[in-house]
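Every protein chain but one is kept in place in this view of the complex.
Right after this comes chain A.
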Amino acid sequence: MASSTRSQALLLLVVLLPALVAAFSEDNPTDQRVLVLLEDLALKSSHSIFFKSLSSRGYELDFKLADDTKLALQRYGEYLYDALILFAPSVEGHLGGNLDVAAILDFVDSGHDLILAADTHTSDLIRDIATECGVDFDEDTEAVVIDHINFAIEGESDHSLIIGDKLVESDVILGKGGVKDPVLFRGIGHSVNPASDLVVTVLSASPSAFSAPPNAVLKSPPALTGTSISLVSLVQARNNARILVSGSLDLFSDKFFKSSVQKFGSSSRSGSGNEKLAVELSKWTFHERGHLKAVNVNHHKVGEKDEPSMYRITDNLEYSLEIYEWTGKAWKPYQADDVQVQFYMMSPYVLKTLDHNGKGLFYTSFQVPDVYGVFQFKVEYRRLGYTSLTLSKQIPVRPFRHNEYERFIKAAYPYYGGAFSMMTGFFIFGIVFLYHK
């Protein structure tokens, strides 16, 4: 109750006073404090554009060396940061301050975000973190992604500076319009666990790419080839923590941001899409986009206001909820025609698509099935790039009470007649039998 009134109040504020919304830090899913762990402080200047774009969007960046012994993610059980950028591909063993794989995974499992970049030489630590998130870097530690067709002519002769243009088609992840320009990539490839529905490959290699040590004579076919090589992937954990895994640290560098690209075999040059890609992905990862919340779940009988503790079979009910999307600054009504509600008891008895009024209110009405039991209103909304909404609300459905059945049934009139005629007949018979001589 309390939380719903609070969110109602919040809703009022959202609707009436959009200017004030930025003040609501407790309900602001965008990260604030970001710890940036660098292998080498030189990275701070070589990747300055990326970091500058972050700090200009309001993030407090805390740069630390990855082997700084005073590193700590949490103090007194509270996390000091909302997100972590790990630009330290070759740190072995564990990070400074005894941060190991488990500590970083705990950080993620408690709902914090992570940007992870690998490079041509990537330590086991980074590989393990990635593996735990469902992203497997090529096990061959020497291997890099090589493409003898789609490479940038600026690169070295081993064709490891490749051009990626196979991007995921999603405005939520890549921003409006997507990334048009080719993306420069130099690093290692990875594969994603196909069983996982939490990983999305954003940038994959072209069909002619393969992952192998450069300048080596291959005795056997490489393990990763073609479009199954993922270059950049996104993971959204079940608790909606977001992880960006890139096989290339250079992808975020000023050099790649600024360089113009000429693809091998083509005569035209264009700017690289790296800056747009990196910035948009960081926006997504830090919850500036694609973050939904559902509030004010409400259901009641048609014609009533209050939520009942129990429905009766064949009742007509109305169900509604409000869904908002975070824009990075404010909650705005979410608009979609594919939100569905299930009336569920071991299997969905009713499945309805919700209507919406354009102001974030999704609603529908239906009749309770003629089955009693403990039902749930279930909304399971999973869309690419959006946080997954899973709501369930338990509500029992009871059968008719003893006095809710029809009192007289038309089909039974012959029986009523039979009963009453029998009674009168017996009465008359009794009188005749007793008093008639």
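The definition used in the following text is that a contact is a pair of C-beta atoms (placed from the backbone, for glycine too) under 8 Å apart; a residue touches a chain by one contact, two chains touch by 3 or more; residues count from 1.
Rule of thumb we're sticking to: contacts and distances are computed from a predicted model.
Protein name for the hidden chain, per its UniProt entry and selected from "dolichyl-diphosphooligosaccharide--protein glycotransferase", "2-methoxy-6-polyprenyl-1,4-benzoquinol methylase, mitochondrial", "Electron transfer flavoprotein subunit beta" or "Translation initiation factor eIF2B subunit delta": "dolichyl-diphosphooligosaccharide--protein glycotransferase". The residue touching the chain not shown here, chosen from A:Asp128, A:Asp181 or A:Asp315, is A:Asp128.
For the chain missing from the display, the contacting residue among A:Val172, A:Leu198, A:Ala336 or A:Leu361 is A:Leu198, taking the whole complex into account.
Only one of A:Leu41, A:Ala216, A:Met310 or A:Met422 touches the chain withheld from this view, namely A:Met310.
Listed here are the chain A residues that touch the chain not shown: 93, 101, 105, 108-109, 124-125, 127-128, 130-137, 139, 191-193, 195-199, 235, 237-239, 241, 310, 345-346, 372-376, 394, 396, 398-399, 401-402.
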